[in-house]
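The complex appears here without one of its protein chains, the remainder shown in place.
What follows is chain A.
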Amino acid sequence: MTLPTAAGGAFRRGMRAFVPLIPGVVPFSMVAGIAAVQAGFTPLQSIAFSLIGYAGSAQLIAAQMFTGHSPTPLIVLATLIVNLRFAMYSASLLPIFGGVPLVRRWPLAYALTDQSYALTVGRPGTEGDPVRYYAGASALMWVTWQAGTAAGALLGARIPASWPLEFAVPLSFIALLMPVLRARPQVTAALVSAAAAVAAHGLPFRLNLILGAVCGIAVGAAVQRRAGRRV
């Protein structure tokens, strides 16, 4: 007689769906913690950064740019651009949030990640309570991420500088990029963006990142429009 809509059940099902992702999130979160302390954050600051910012790629970029002495407004702007995908996730999840009161939407929005978004979008068709399912996946993701960055921040200072550990940052991004390259507009956007970012590498404050992304999105959108017209 347990209906699949039972509240606690949906939360638990969401958590269970997240479990296979843990081995991937742990090293990524540890790298984020290590990168912050190696950039000059105290362990307390890197833990606070993880709690307040809670944005994997943005934490890594902020740490990298901080090391390069970029001005704070520019670092925040770069994390804004990198986090734009959250606006897309937020819009795409909106249809399942009908009837959820605004006070509860704030914490649920704060917990939005690539992982919890992907799991919720790919939830089983029988799932009767997608919001609680999402909350369960997001809660376990949050705990895993916070534990991982804290461990990285506390270990970070003890890692020998000769280890090429900073290379883990582009590697983590590679792992996130591959699943995103689903169709031609995305592949085009990635290729154009990479080429522009390399060509403009001499620009100060890693502005080549912003320039590259804008060029890639523009050309990718043109490819998307042409493909749309052909249909």
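The rule is short, and it goes like this: a contact is a pair of C-beta atoms (placed from the backbone, for glycine too) under 8 Å apart; a residue touches a chain by one contact, two chains touch by 3 or more; residues count from 1.
Basically, contacts and distances are computed from a predicted model.
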Subject >> Protein that the absent chain corresponds to, by UniProt name, given "AzlD domain-containing protein", "3-methyl-2-oxobutanoate dehydrogenase (2-methylpropanoyl-transferring)", "Putative aldouronate transport system substrate-binding protein" or "Cupredoxin domain-containing protein" >> reply: "AzlD domain-containing protein"
Original post:
Among the options A:98, A:125 or A:160, which residue touches the chain absent from this view?
Top reply: A:98
Original post:
Of A:25, A:119 or A:141, which sits in contact with the chain we cannot see?
Top reply: A:25
Original post:
Of the residues in chain A, which ones touch the absent chain?
Top reply: 23-28, 31, 40-42, 45, 48-49, 52-55, 57-59, 61-62, 66, 72-73, 75-76, 79-94, 97-98, 102, 105-106, 108-110, 112, 163-181, 185-187, 189-198, 201, 208-209, 212-217, 220-221, 224
